[in-house]
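Apart from one protein chain that is not included, each protein chain of the complex appears where it belongs.
This part shows subunit A:
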Amino acid sequence: MQFKSRNFDRAETILDICNLSVCLPDQPDIAPVLDGINLTIRAGETACLVGESGSGKSVTSLAVMGLLPKGSLTVSAGEIRLDDTDLLTLSPSDMRKVRARRIAMIFQEPMTALNPVMRVGEQIEEVLTTHEKALSSKVRRGRVLDIMAQVHLPEVERIYGSYPHQLSGGQRQRIMIAMALVLEPKLLIADEPTTALDVTTQGQILSLIAELQERHGTAVLFVTHDMGVVAEIADTVHVMQYGCIVEHAPVERLLRQPQEEYTRKLLSAVPSLVPRPTRPAMLDDNVLEVRNMEKVYAQGGFLVRKAGTLAATGVDLSIARGRTLGIVGESGSGKSTVARCILRLVDPTSGEIRVAGTEIARLSRRALRPHRKHFQIVFQDPFRSLNPRWTVSRSLTEGPVNFGITRRDALSRAGELMELVGLPRDALARYPHQFSGGQRQRIAIARAVAMRPDVLVADEAVSALDVSVQAQVIELLDDIQEKLGIAILFITHDLRVAAQICDDVVVMQRGVVVEYGPAGEVLSQPRHDYTRSLIEAAPGRLWDFANFREIRTA
């Protein structure tokens, strides 16, 4: 593993945060959101700010930009010095002049961070019209096209006139980067800029940021939760917890010899890319069998017929009782379409789906209803998959009661389920917002298991969770599988997660299964080029985070 080992002691200091505290206004008794942050970044350096959700890393970056949400967060102490000016003392209009010109920022979600009703070229150009009023429109346009070429966008003239929804996620993030760098700021703040992107796109964006940083000598403050990304790009790492920086060190030293307990815990929770040991197969008793399934989304309308979009074709897969099958692939690969077809949330165009011995691909909605309890789903976002107006007990009993179980039995079963997923029985009376994200995902799992399904479909079920919580939920799924003998279909884009939970893996690309086999084989000796490119794009793949050393190939 090659770390960045550049030395910046001689470089000029760009950003110097001293003793920065941020709190909720008028509420002195509540613990501050940021508590005495110290952080220095020099020209050309990449400093990573890592931590779990709620640790204060985004608040730090917004405070530097002067964009803390008005009224709900205020700086209570400290200094943010940029080239020896304290940004906190600037007037709003002077601060506006600093933004984009000297500090620029890129955000996590390039779809929502761009204005959907403005052409992307105009959005980049707006930076110039705001800060460089003297430029003629011809010069402005030239500079926009130039920076668009620098971020390696193809056909810049055409993309200049495109709207955000007409571009891919990677192209949109390139637009964001172009917008941030068009005035060559000294400091670039990147807040989880690759989290919403596919792994291969992520690799391209990371190397683009590194390339532009090299060329312009920009200092980069990179906010992320992904240790793999940290290993790839950081010079120095600052670990945050509860609004404090608990440890900071050059990247290699932090990953090899973490000093603080919290850092060790965080690193140990990173799932390994090395597949876990294969579990002995139980009976060859398939509860789910999919044969030659195809899904075409029809296009065109009432009178016009167009060729449809082929979302998945020729899909064959099967899961035995007590086993976990992973479907991995990038966005648009068809992995979610396959899951939705199996659940009959959408109707497959052709092919067979057998669940617990019953062919369900062509059953009518009505005839399907008694079979619904055989397959249940856990969704990605636990904040939106539970009804916020319902108590947990109502969510857990609704399904069983629909299938004829008495309310009393369903209620006592709900209590058992809560214990099964590691939550107290008396939490049944509470509402979803009273739980953390990880707890909510446990409830969502309990809700799915309440139906005593044969197949549990987990659609990116741990992707929205912090690594430490992720590890716990994966363990929980394993545990439940052992107790109930359930088959799990696990949809994920994250190869690390797949390596830790799946017995078998299906790799999908553009609607086609390109590789299918035992997880150990597929992930360590991939046969298909696409699988290989996915694994190679996984950041930090040569580092064994949990053991603080390089991966040793046995």
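The rule we apply is simple: a residue touches a chain if its C-beta (ideal position, glycine included) is under 8 Å from a C-beta of that chain, and two chains touch if they have at least 3 such contacts; residues count from 1.
Methods note: contacts and distances are computed from a predicted model.
From the set "Peptide ABC transporter", "ATP synthase gamma chain", "Long-chain fatty acid transport protein" or "Chemotaxis protein methyltransferase", the protein name that UniProt assigns to the chain left out of the figure is "Peptide ABC transporter". Here the missing chain is touched by one residue of A:50, A:114, A:223 or A:377, and it is A:114. Of A:101, A:276, A:373 or A:452, it is A:101 that touches the chain left out of the display. For subunit A, the residues in touch with the chain missing from this view are 65, 67, 96-101, 104-105, 107, 109, 112-118, 126-127, 130-131, 163, 165, 176, 179.
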